[in-house]
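One chain of protein is taken out of this complex; the other chains stay put.
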Amino acid sequence: MAETVHPAEQAAHGEHHEEGWVKKYLFSTDHKIIAMQYLFTGMAMGLIGAFFAYVFRMQLAFPGMEVPFFGVVSANEYNSLITNHGAIMIFWVAMPVLIAAFGNFLIPLMIGADDMVFPRINRLSYQIFFISALVLLASFFVEGGGFGGAWTAYPPLSANAAYSLTPMGATLWLVAVALEFVAFLLGGINFVTTLMNSRTKGMGIYDIPMVLWMIIIASILFMASVGPLIAGAVMLFMDQQVGTHFYDPTRGGDPLLWQHLFWFFGHPEVYVVLLPAMGIVADIMPVFARKKLFAYRTILWTAIGTGVLSFTVWAHHQFIAGIDPRMAHVFTITTLLISIPIAEMCFVYIATLYGGSIRLNTPMLWALAFVAEFLIGGVTGIFLGASGADIYFHDTYFVLAHFHYTFFPIAIIGTYAGVTFWFPKMFGRMMNDTLGKIHFWGTIIPFNLIFIPLFVLGAAGQHRRIYDFTNYPMLAEPWMQDLRVLATVSLVVMLAFQLVFFYNVIVSLVRGEKAGKNPWKSNTLEWTTESPPPHGNFGDQYPTVYRPPYEYSHPDREEDYWPQNLPN
Amino acid sequence: MAEAAAHHDEHHEHPNYVRIWAILLVLLIISVLGPMLEIRVVTLLTAFGIAVVKAYMVAKNFMHLNIEPRYVVYLMATMLVFMLLFFAGVAPDVMRFEGDNWVKPMQSTAAPGTLGHPDFVPHGEAGGEHH
Amino acid sequence: MSSAARPIANLRSATGIPTGRLAVWWVVASEIVIFGGILASYIMFRLAHDAWTVQAANTNTTIGAINTFVLLTSSLFAVLGHANAVDGNGKRAAFFLRLTALGGAIFIAIKSYEWYTEISHGFTITSNTFWSFYYTAAGLHALHVIAGAVILLLIARDAAKNLELHRVELIGIYWHFVDIVWIFLFPLLYIAK
Partner (left out) sequence: MIETWVEAVSTYARDVDNLILLIGVLVGFWFILCEAVFFGFIIKFRHRPGQKAQYVTGEEKSQKRWISIPHLLVLVCDVFIIVGAVQVWYTIKQNLPEAEQTVRVVGQQWAWTFVHPGKDGKLDTADDIALVDELHVQANTTYHYLLESRDVLHNFSVPVFRLKQDAVPGRTITGWFNAQKTGQWDVQCAEICGIGHGIMGARIFVESPDEHAAFIASHSQAAPVAVATASGR
């Protein structure tokens, strides 16, 4: 016990000797390196997911065509592409980038610590994650091809190879997802413990930057909700490979059990990725509005409230799945109630802008775009949460457009906001603002042109996961096909503009302006150390915190910012 | 940090773990003997009531939840509450054979013939031990 | 393994709970929902299918009770190990940890015998969904026992040299949790008939 209380913190970490390249970048226990590993792995997986989207959108716009770089898309390939597009974008892009990459990078820096509390568990977490990505990629190359039962993997389709025709693909997919869960459980425990215990001197719970709160709440939500699905995944694995009948109704099982296990996790999962993105935005907006975050405590408590409420809404995904019709009333009420904390958070963000001095740099553009676009995703969710209206909208492209208007702001806009904002801290150089703005508009405008047509198509009754709509006379009308083509062309344009981002990153890494310690004149602790931070982050002197993180334009002060670590 | 050390010194006097273990064993014996009376209520009480008591004793005395800060207990309790919530939300669908506007013909005793598929053998009721 | 490599973050304790113990509590919290998920599913099915009573009658209560006894006793050893670790007696702590691991090994041995008997009587994992739950839930638990026993031995090796004595308590908390899971599995799978 005595060892847990360190007598003198400054005694340790005197010297950091040079390490070999492999040890330094591949097997490092340094939280910044692990964050970069997560970031780059997530982005690489993002490219794969985007390529899948390109292939199946091409098929939908031009059915039967030979898609450049892919070829003709068959029905089972189509199913496999949409399944893995969804799974990759959520489990291998949104989660690693938003939670693991930003969490790993920011938590120790923002709380004034030298690393995570368990660096080797942190490394293990990334290694398991990396293996899970490999297993997922391997699943495309086995007999029968990749799993094609949608990312929700409803049995009996997913449980029985006679139905799915992907005997190995389904199992590898499931194993990959389960490994990914294990990785994030390890990571989440690390994050939560670090934030709880390792805050530097003077940092009370209301002095923690909002992004860290959000990442922690997200990690806790993940830990509390994923358990039943892990149990469910074990049962599904047994059904697939051992021959049990947990989900087989002819032998006393029940397919609806999986749906409940899945969505009991699946709905909190939405908030698991939403909250970190909201936190990133909450940290960027005050910096560029030079304004204190409006009602810090309100945001914190509404975020916690959202988290708790998110456990009570799961069956709104299953309104028409054969659940007891009376339960739909309960879940309608809880679902509409959860709109209140989310609406409140949006109000708070808008209120933060009031009276500010807004500078529209690239990170701020992304943060503002998050709020503007997420509002569309939020309000369209009300249609789907209201049981009566969901009867019509369930499994149409309206649902698809709705959740892309939430997940795109979360995973893509939130990521770009975070990366452009913390790039100077990560690599010590500024990104090119002009290229950043070209990339911003080249992403945002096509994004809306992709998904607004899909809202219309969904409202017109176009249902999901169909590889060729010409089979449905009501969906084969020319104006509908024109909208599909518009969405696909916009997607291609949007993907093309991502090249600007990668060009910007490479050019900025080599030739970007030196950033210095605090290029944005920001308050939080990560900006008090070198860019990029050295191993150990703060040298021998750990900062002490004297005030909350968002003291911008304080009337008692000449400068318009007031770093947390300054005594006065 | 200093508190942690102080905390520790208070409890330097170890509780009598062997005594707690002995009580647990007695409870175990009761829970095994309970069903022999073959009264359903007694069986349930001795089986699950005693399981709860045993879990409480192990958590309190062996895991030292009694000297942990309160929020650790709340954390564990929250997880259990989530499970109750899960149960409450799922049981109406999975547990019942005849819901509002649906039946599970293969498992239902009340409506055996409803599924017009003579090729189906009702497994749920027979238990399926003949496989 | 040496504490010199440990980051300063690990040595702070803003909450007053040592970092390791805090983390173990979070591990336990996430395990509660894993076992909670499978047990909640099992209870739903069990309550719905009266016919499973016939199947459950074939489980061996005596063996279940003996295994409960083994795990309870190993928990006692774990907590005695902790008491010795607090007193700074690493050697005795290691002795008790090894006894605890031995308890785990006996548990697994008895379990193997029990499963062997049941499988040879035709009660396999696929013969009925009751047996599927029986093997899956107990198997998941057994994996935790095995993992716990391995970690116990690793920690005992260090503790014998009076190193990392705080870890004795951490593995103890985990082991007691595994014990508690069994305390619930025992009536669910064996007694309720």
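We just call them A, B and C in the order they show up, numbering each chain from 1.
Here is the rule we go by: contacts are C-beta pairs under 8 Å (C-beta built on N, C-alpha and C of every residue); 3 or more make two chains touch, one makes a residue touch a chain.
Just so we're clear, the structure is a prediction, and the values are computed from it rather than from any experiment.
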| item | value |
| --- | --- |
| Displayed chains contacting the withheld chain | A, B |
| Contact partner of the left-out chain, one of A:V182, A:A459 or A:V485 | A:A459 |
| Selected from A:V379, A:I438, A:V485 or A:V507 as touching the chain missing from the view | A:V379 |
| Positions on chain B where the hidden chain makes contact | 100-107, 114-117 |
| Chain A residues that touch the omitted chain in the full complex | 75-76, 78-79, 148-150, 154-157, 160, 163-165, 249-250, 254-256, 289-298, 319-322, 325-326, 328-329, 332-333, 336-337, 339-340, 343-344, 346-348, 350-360, 368, 371-372, 375-376, 379-380, 382-383, 386-389, 391-392, 394-396, 456, 459-461, 463-468, 471-475, 552-555, 560 |
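The criterion applied here is as follows: only the chains that are shown with their structure count from here on.
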| item | value |
| --- | --- |
| Between the pairs B-C and A-B, the one where more C-beta pairs touch | B-C |
| Between chain B and chain A, distance of the C-alpha-averaged centres to the nearest whole Å | 35 |
| Chain A: positions in contact with at least two other chains | 1, 4-6, 224-225, 228, 251-252, 254, 257 |
| Residues within chain B bordering two or more other chains | 1, 4, 8, 79, 82-83, 86, 90, 94, 96, 107, 124, 128 |
| Parts of chain B lying in touch with chain C, wherever the complex brings them together | 1, 3-4, 7-8, 12, 14, 17-18, 20-21, 24-25, 28, 31-32, 34-35, 43-44, 46-48, 50-51, 54-55, 58-59, 61-64, 68-69, 72, 75-76, 79-80, 82-83, 86-87, 90-91, 94-97, 107, 124-129, 131 |
| For the chain A and chain C complex, residues of the former touching the latter | 1, 3-6, 9, 12-13, 108, 113-119, 185, 188-190, 192-194, 196-200, 203, 223-232, 234-235, 238, 242-246, 251-254, 257, 261, 542 |
| Sites on chain C touched by chain B in the complex | 12-13, 15-18, 25, 28-29, 32-33, 36-37, 40-41, 43-45, 47-49, 51-52, 54-55, 61, 65, 68-69, 72-73, 75-76, 78-80, 83, 86, 126-130, 172-173, 176-177, 179-180, 183-184, 186-187, 191-193 |
